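Data first, discussion second: the structure below is written as structure tokens.
A single protein chain has been omitted; all remaining protein chains appear in their positions.
By written order: A and B. Residues from 1 in each chain.
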Amino acid sequence: MRNSGYLIRRFLQALLALFIIATLLFFLFRLGLPDPTAVLVSEGLSPEQRADVRRQFGLDLPLWNQYLIFLQNTVTGDFGTSFHYRAPVSEIIWERLGNTLVLMLAAIFVSYGIGVPLGAWLSWRRGTSADSWGIFFGLMFRSAPMFWTGMIAILVFGVWLEWLPTSGMRTLPYEASGFWDKILTLDFLHHLILPAMIVAMFYLGSPLLIMRNTMLEVYGEDFIEMARAKGLPERSVLFRHAARNALLPVVTQLAVTIGLAAGGQVVVEVVFSWPGLGREILNAVRTSDFPLAQACFLIMATFVIFLNLLVDILYSTLDPRVRLS
Amino acid sequence: MISPALKEAFAPLRLMLQDRLAVVGLVVLTLIFCMALFAPLIAPQDPFAINEDEDGSVLMRTNDGWILQPSLGLVALNDTASRSGEDLIVGRKGSLWIRTADRWELTDVPVTADLNGIALTDAGAAIIVGSEGTLLLRNGSDWEVIATNLALSLNAVAWLDDTAALIVGEDETILRFDTTDNSLTPLVSPLNRGMALNAVALDIDGSALVVGERGVAMRYVPAAETIELVRLGSSRGLEDLHISPSGTALAIGERGTLIRRDGADGRWTVDKTPDSRGLMAGWINDEGKGFAVGRNGIVMERAPEQDWVLADTESERHLRTILVNDDGVLALGSDKFVIRFAPPSAQHWFGTDHLGRDLFSRSMYGSRIALLVGFLGATLVMIIGTNVGLVAGYYRGKTDTILMRTVDVMYGIPFEPFALILVLLFTPSLGIVILAVSLLTWRTTARLIRAQVLSLRERPFVKAARVAGASDLRIMYLHILPNVMPLVFLELAITVGVAIIAEATLSFLGLGPPQSVSWGGILHDARLSGAWRTAWWWNLPPGIFIMMTVLSVFFISRSLELVANPRLRARK
Partner (left out) sequence: MFQKGRVTQLVLGLALSMPVALHAQTAVEPIEILTTTEAYDPIRYEGAYMIAEAWKELGLDVTVSPTEFSTLLGKFYDQQDFTVTIAGWSGRVDRLDPQFYLGTLNSANAVMGANNPGGYSNPEFDEVFEAQSREFDQAKRQELVHKLQEISAPDAPLAILFHRDEVVAYNKNNFENMNAMAGEALYSEWVPMEAKPLTDRTTLRYGGPQSPDNINPMLANTVWAWKWMRLYYDRLVRLTPDVEVKNWMAESVTAIDETTIEVKLREGLKFHDDMPVTSADIKFSYDYLVASDYGYFNSYLAALDSVEIVDDLTVRFHLNAPSAPFASITLSQISILPKHIWEKIENPMELAPADIPTVGSGPFKFNQYTLGEFMKLDKFEDHFHADEIAVDSVEFQIFADSEGVFTAVQTGQIDVTAWRMEAGQIPLAEANENLQVISVPDFGYYHLTYNTRKPHFDDVAFRRALTKAIDRERIVNVLLDGRGEPGSSVIAPVNAFWHNAFTERLDFDMDGAKADLEAAGYSWSSDGKLQK
């Protein structure tokens, strides 16, 4: 079948893209970034001792040899040992990824949960002042950088009113047997509110405006005119017919947003001390922790590329007008 | 062939003027453009200038801490002396203040050198020393200049008896001055290492104690005419010395050094200090109640038998001397001090930051980078994105696949870490910021343009052109491009907004170009310094500027959207 052939091709292309990213990163890091042991000089290590550490890191091997080991490891899902933490990268990274995803998904859920119905409603009230204000606020939230709104939110809700915690995921100290144990608590929710709201606010504009605009487009379509002509009530036209058809671009945007979610919002993680993947990747690059940085980049890339692939497939399945070719 | 393209280009403008929000956006954006263009004219100061002030500051001790009083002139006050019914203050640039009946009067002296020290006898004999070997003796109500033939700075003076005074200064200068014949006798320092001597006080046994740089201390015995080194137990530079009538003594100096002697026969002991910054003057009474003042408005107080504690003062000013008399206690200063964390005022509309830089000027200059990165970055994005989209959509097939998979790869690279890698590979600069912004933003544009081109290339007019034998390039750039221009402009506007936020984000993370002023950078400083939670004037304006700029661009983009997509126009 043509479709399945296309799917396989796209899948292989995605793998190729990942391979290219991995290779690029590998050489970029090793040839471009500083020696990861340079920082040990300030701890008082001599050149010989640093050479020992380099050997422990496997950096004394020829580059192609390191590359082969890296490829072999990556294929088996083993990302090696972090230079900084001296712990398996996978242990660090899944935890961080989880932390990032739970924040981002909560924010995306809120922004789409509010943005989509609100957008539909605005389109229905198009041209009114409600419409204008809706657009105004949607765009305004989208215009304010998150690190700034985050700082203001911490100032107001954390420092002045003391309503909400301003950093971290849990009140320390806490004991949790695993990831779910950690996040399925009220305390976690309490910590989640501020950062999630800040991200949600920033994201709100896009589902809102896409929904509104698509709805306006759909209103012009023949089948809506027909529904109207049939004398169906406006509300039913709005939700039953128009909204259903307008959802597609929103869903597309949603998938793209989720794809980018793995990368997190670095500034939000910084401002709220959220132990997520975004902050980890910055630290890893800064300290030349090659294995950790590579793994972070690869995970983010995998997420984005496969969700984009999913979007394409989704598009072709849901919208009969788009043919795969 | 160009006119239709131009027409298309002007169409948005017409439509924009019909849209209220877009007009607002245009106006605001124009204002911000003006701000960027005329920043040097609007900004009252160089954005890097550190604001420092010199001031004749007076702090008075009250029950609620030390309160700033109306200042005495514009130059720093260096030393004081007081006897019943008369208080004197000397300061820089030949300033002398005399208090009579609760009013400070600026009094003329015949020199303009900095006056460093003053001493007064109970009988009213007064002597002043200063820079460039300045020596003044009071003669009735006039001040007589005594020639010393010295170029170096004399730092302090103390009366040995009613007719003789000891003067100390730089380079271990020690002079004995006799008023009977106005004679100066240089005395030889026993150390001879060129240290500056900073203070002198008469001890109760009639000898004079001198302290100076690197903890140097020496005692002059007038009767025997000898000077011998003494140890006070610290190698810290000592700045001032005070001995109470019964012999309780206090020497203070750099790094919060407090050395105290209990009574005339007590041992010198180093007291535990509540602050490590430099002290400039100290005072102690017979019971051991003491004050010490120093840099950055530090005031330390000591109750008898207690530890030194920091008193409440609210100032950045550098305090140099203490005046204690029956009326109360004054701390005086202040040589050049940095005006840090100043809230908005007529002088600094947006206040100042941690280095005393004018935030209004910084905000004005900040618009330049935002707009530069915004528009330059967005233009670059458009050039890359439009071309990739055109080529991919027009040629389809393998070209399309390769280009679109490249777009996938670009999507797979997260923005901030990528920018960090660029910064590590090269050095932080404006070019890197623009590069980072544009390399990771063209992907969306390319996709959108491609989709549009895919549908356009099947339109009859393209087919007609092809039949007419037009080359691929001609079709792409003369037939298809004008038709995607509305979309390009729309994307351009949105990308400008995205790029401005991206630039602010990088600057906030400290990846922006060094020694440049940007809104994100101001917020970065605010957060880094820790003052952002109180200094709202530091926090709010840059954020609001970013928001306003981006918002106005978005407003404009919205009306462009109506051009690109006529179906969105609200039908009345």
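Observations, loosely collected:
We adopt the following convention: a contact is a pair of C-beta atoms (placed from the backbone, for glycine too) under 8 Å apart; a residue touches a chain by one contact, two chains touch by 3 or more.
Note that the structure is predicted; figures quoted are calculated from it, not measured.
Screening B:Ser183, B:Ser276 or B:Thr399 for touch with the missing chain picks out B:Ser276. For the options B:Met300, B:Leu424, B:Ile501 or B:Leu523, the residue in contact with the chain missing from this view is B:Leu424.
The omitted chain makes contact with just one of the residues B:Thr163, B:Thr399, B:Ser471 or B:Thr534: B:Thr534.
When the missing chain is restored to the complex, the residue among B:Arg14, B:Arg193, B:Arg231 or B:Lys463 that touches it is B:Arg193. Within the whole complex, the absent chain has one touching residue among B:Ile227, B:Leu509, B:Val550 or B:Val563, and that is B:Leu509. Across B:Asn155, B:Ser244, B:Ser361 or B:Thr445, the single residue that touches the chain missing here is B:Asn155. Panel shows chain A; residues 33-36, 38-50, 52-53, 55-56, 84-88, 91-92, 95, 154, 158-159, 162, 166-168, 171-175, 269-270, 273-275, 279, 286-288 of it touch the chain omitted from the view.
Panel shows chain B; residues 50, 78-79, 92, 114, 116-117, 130-132, 151-156, 169-171, 193, 196, 198-199, 214-215, 235-236, 239-240, 254-256, 275-278, 280-281, 295-296, 310, 320-321, 335, 338, 340-341, 354-356, 420, 423-424, 427-428, 509-511, 514-515, 524-525, 527-535 of it touch the chain omitted from the view.
Assume only the chains that are shown with their structure count from here on.
Centroids built from CA atoms put chain B at 38 Å from chain A. Of all residues in chain A, only 13-14, 16-18, 20-21, 28, 32-34, 126-127, 131-132, 135-136, 139-140, 142-145, 147-149, 151-152, 154-155, 159, 213, 216-217, 220, 259-260, 263, 266-267, 270-271, 278, 281-282, 285-286, 293, 296-297, 300-302, 304-305, 308 touch chain B in the complex they form.
On chain B, the positions that touch chain A within their shared complex are 20-21, 401, 405, 408-409, 411-417, 420-421, 424-425, 497, 501, 504-505, 508-509, 520, 523, 527, 532-533, 536, 539-540, 542-543, 546-551, 554-555, 558, 561, 565, 567-568, 570, 572.
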